[in-house]
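Of the protein chains in this complex, one is absent; all others appear in place.
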Amino acid sequence: MRIERAALAAVCLLASTLAIAADKPRARDLGVPFDGTPGPLNAITDVAGVAVGQVTLIQGEGKLVVGKGPVRTGVTAILPRGRGSLDDPVFAGAFALNGAGEMTGTTWVEESGFLEGPVMITNTHSVGAVHEGTIAWRVAQAGPDPTGYWWSNPVVAETWDGELNDINGFHVRPAHAGQALSSAKPGPVAEGSVGGGTGMVCFGFKGGIGTASRVLPAKAGGYTVGALVQCNCGRKADLRIAGAPVGREIAGSGTRDEDSGSIIIVVATDAPLLPHQLKRVARRVSMGLARDGSISGNGSGDIFIAFSTANPGAAKPTGVAALSDLPNDRMDPLFAATVQAVEEAIVNAMVGAETMKGANDVVVRALPHDELQRILKRYGRLPAP
Amino acid sequence: MRIERAALAAVCLLASTLAIAADKPRARDLGVPFDGTPGPLNAITDVAGVAVGQVTLIQGEGKLVVGKGPVRTGVTAILPRGRGSLDDPVFAGAFALNGAGEMTGTTWVEESGFLEGPVMITNTHSVGAVHEGTIAWRVAQAGPDPTGYWWSNPVVAETWDGELNDINGFHVRPAHAGQALSSAKPGPVAEGSVGGGTGMVCFGFKGGIGTASRVLPAKAGGYTVGALVQCNCGRKADLRIAGAPVGREIAGSGTRDEDSGSIIIVVATDAPLLPHQLKRVARRVSMGLARDGSISGNGSGDIFIAFSTANPGAAKPTGVAALSDLPNDRMDPLFAATVQAVEEAIVNAMVGAETMKGANDVVVRALPHDELQRILKRYGRLPAP
Amino acid sequence: MRIERAALAAVCLLASTLAIAADKPRARDLGVPFDGTPGPLNAITDVAGVAVGQVTLIQGEGKLVVGKGPVRTGVTAILPRGRGSLDDPVFAGAFALNGAGEMTGTTWVEESGFLEGPVMITNTHSVGAVHEGTIAWRVAQAGPDPTGYWWSNPVVAETWDGELNDINGFHVRPAHAGQALSSAKPGPVAEGSVGGGTGMVCFGFKGGIGTASRVLPAKAGGYTVGALVQCNCGRKADLRIAGAPVGREIAGSGTRDEDSGSIIIVVATDAPLLPHQLKRVARRVSMGLARDGSISGNGSGDIFIAFSTANPGAAKPTGVAALSDLPNDRMDPLFAATVQAVEEAIVNAMVGAETMKGANDVVVRALPHDELQRILKRYGRLPAP
Partner (left out) sequence: MRIERAALAAVCLLASTLAIAADKPRARDLGVPFDGTPGPLNAITDVAGVAVGQVTLIQGEGKLVVGKGPVRTGVTAILPRGRGSLDDPVFAGAFALNGAGEMTGTTWVEESGFLEGPVMITNTHSVGAVHEGTIAWRVAQAGPDPTGYWWSNPVVAETWDGELNDINGFHVRPAHAGQALSSAKPGPVAEGSVGGGTGMVCFGFKGGIGTASRVLPAKAGGYTVGALVQCNCGRKADLRIAGAPVGREIAGSGTRDEDSGSIIIVVATDAPLLPHQLKRVARRVSMGLARDGSISGNGSGDIFIAFSTANPGAAKPTGVAALSDLPNDRMDPLFAATVQAVEEAIVNAMVGAETMKGANDVVVRALPHDELQRILKRYGRLPAP
């Protein structure tokens, strides 16, 4: 392999939580109207137990030399039950709206109904390193699975950051996955160009990680739904925010002419749903994405996974498990919350990102906040001046 | 069976094409802005060869007596290659965004890649009658299938019209399916409360049948994409048209508190797509539906089928078939056209419907055209006065 | 429609249970060795609550005249919870090994995880009549569904009996479905040429309905698994019984040169399985079928459904349901039982059938019991003389 790894030592590891500037606005702070009631953090971590860890790798500038950089990439880890995730799988369901991408481990999610560990997100060519690193971390942190075997089949997803990042340089190493996992915690989640989302492009603007949540009314069970996206999809011309054709109204061209990126979306809830019901939730993710204007282009790997933190202990291999289940007839508020949280999380990914210069001096500009507000006013979505 | 069939003789059979009033406006006539370029008819019949036939059953008023009426229902038939559909199957693919409904025959579509005959749409409890009637019509019209067998496995879909129609009265008979098929023709397609859509409710307003089409630029192949919907889904509060929250802005309540209806959507194209590519198209239908505000409620049977009229003769059982195929990398314009045509066809179903009084004097009001225009102006989607 | 229905009045309705001759041997009675321990009846009705009803239509001889006969067909109804099936859906999962056939209602089974009513099996062209008749029977017998709607989406499956039966004559009427349902009961199940299986052909010999069951050891939970098949699939040359190449060893040709029939297989269990686990069970059905030699030919609609009678009340639309679930790690005995019961049920269908003469004097011969025993001896599967 022609890849030089020595350079890696110098890679700047940014603890992603440092990137949560106290005064950095989110979409809602700009007045963008969304439906539904968010949780306290308006983040996937509003679902109790969910922990997020991110490792951001940014190093070098200028001309791309494979194996040397520039590096603009990283890893995002979502642990459904924090550290308990390794010993207590969660019910889960996945859906590929357009499978032009990878989310390993979903064959077992589909078969077993369980997500056994974290969801990891990185760049396309680092799936392998993160896969190995996630297994290695588990071997180091925990014991064998409930049947006594050391058997790991991790869920690792990706989007493609080859415009800004030396993607063929394999700068994400297995240890970075472990660092993302070890740093995972509840609380606010950094958005924009962090973690796996560091080098991503969303509807032609700088994208990356975004999150949002919804809390249902008590009569609907009071459940929380949270979404986290690694947004790297869409064309500028297609971008709609709050129903307004924002992409077309902003002058200039966007990065990419085609809808050729990808978007990975993770939905968490504490509602007691069974695996087949979580697949239903995962399918609704499409509709939140569509509200922002996507047509799910041929090259866009639009892959979604939903899990429920309810029913701890459901996977233990002895006896008969006692479970709770929310009947299908009560799922509509969860479907609506999913669509709404996804719609907002994508906008948060763009609003939270700043203009970035990457490999070969390619520049991806951030969504201009003032332009966004101006357009929303024109389309009756913000009070006119 | 307690059902009285004698009453049927008097059912008023309306040739649905008569219902195409020359001056009845469609969504586009009201100024609703949509993306893309429609074909000459802005209908599924812009795809050469596609024929549509509809039988509308309207009889009786007042209190519902099972088996007597009132009757507000019908049958819509879509023939991919007109009369040639029985001898020359088309490649097809189906997708259930939310499978709370029926589209018979899709197991074979999925397995074989072919749609062997028409797509029929009716009410939920008339699937059986239309199924039998479609087979009987084939037996009467054509010969056995290419392998020499008389084997029919028709595609029959449904939505539920139990608010307005005596759905347990089984007023659709097998012969009505035959009438819809025999009357199928190219040209304009009646919209609103006709055919299978006669008794349907869409986003709280009167719905039913709607259609639209898109023509791709020559550089994208010049292909045509057409959509036909039988819209019976959605909540009033969720309705968005051209990005504006039309449902909330219109005063009063809508029929149904829940997103409990269904929507059947048929997409036709002349682009040379293989079965797995047509499934890709069918999945994009979700995104057009989402643009109009749907969250695909638990009880909403949102089932889609896409077919291609290209590659005639592909199913013949001898030799090796020579096929054409549009590469995946050229599919984006078809995806966009699908989303756009579906988005518009749904609005056409509502704009084309008139207020209807049905069983037990239930009234479902039409979407008020003037209110729609007023709201679009407020949201910057129509020129302000 | 050219079909004459008057002739129907004279169709001989055979109460299928009459056909259970006290001394009619089953496969096991002939010494065919199978793995596992059957239940008391060695039938799907060993699963408590399961009721089976069959209507057999046999009338006429000689030359086929469409609409006149000869008639060799019928309806088989399986009610998961007997009459309680309409008010209390069971968890279920379906799988199409080869979807060249029909099982209506499975889109909703997949979506909701529930089978809401019976599984009906008939001939290919009578799906419509049975669909309507099943809804009509429900309307007559029970109230609306738990959400207050009259909404029925019945599961109706089929195989093709066009060699022996006037399949284009539509001799099964909606009322026959009601009769099968009303006559459903626990206890022994008639096998061979009865109910929906009346005119069927299995591995070139006379087939039809067959059933078998397995009871797990107490340490595996003591659960029961039952299978019922409507066998109309396979080529004579492919038939293997207990591993011996029975089809090739029996002289003469079989009916059909191709594997062009179909087989519908229903699996019932009282093990507390969730919908995604029942899909796992349904996939194992393929392996039981394979043990009898099938290669699942292109034209063979090999469609399977599995349901669990555990967890009554799971579908009620209020509150949160309390469920039991057998962990995945304990499912292997259920998988083995499914494979074994299916393998035996198919052989029972053949052993239970007698030679039949049908339309145009076509004769389908029964599997000769003495030949079967002779071959099993030769292949070390029965004690040699």
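Read from first to last, the chains carry the letters A, B and C; within each, the first residue is number 1.
Throughout what follows, a contact is a pair of C-beta atoms (placed from the backbone, for glycine too) under 8 Å apart; a residue touches a chain by one contact, two chains touch by 3 or more.
Just so it is clear, the structure is predicted and the values come from calculations on it, not from any experiment.
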Chains shown that the absent chain touches, full complex: A, B, C
Omitted-chain contact residue, chosen from C:A140, C:M287, C:V320 or C:A366: C:M287
Of A:I78, A:M103, A:L228 or A:L326, the residue in touch with the unshown chain: A:M103
For subunit A, residues in touch with the removed chain: 1-3, 66, 96, 98-108, 110-112, 124-133, 135-136, 139-140, 147, 149-153, 160, 162, 167-168, 170, 174-175, 178, 260, 299, 301, 303
Sites on subunit B contacted by the missing partner chain, in the whole complex: 110-114, 146-147, 221, 272, 274-277, 280, 314-330
Contact set of subunit C toward the excluded chain (per top definition): 97-98, 238, 240, 242-245, 258-259, 280, 283-284, 286-291, 294-299, 328-329, 331-332, 335-336, 338-339, 378-381
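In this text, only the chains that are shown with their structure count from here on.
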Cα-centroid distance, subunit A relative to subunit C, in whole angstrom: 46
Residues of subunit C touching at least two other chains: 110-112, 147
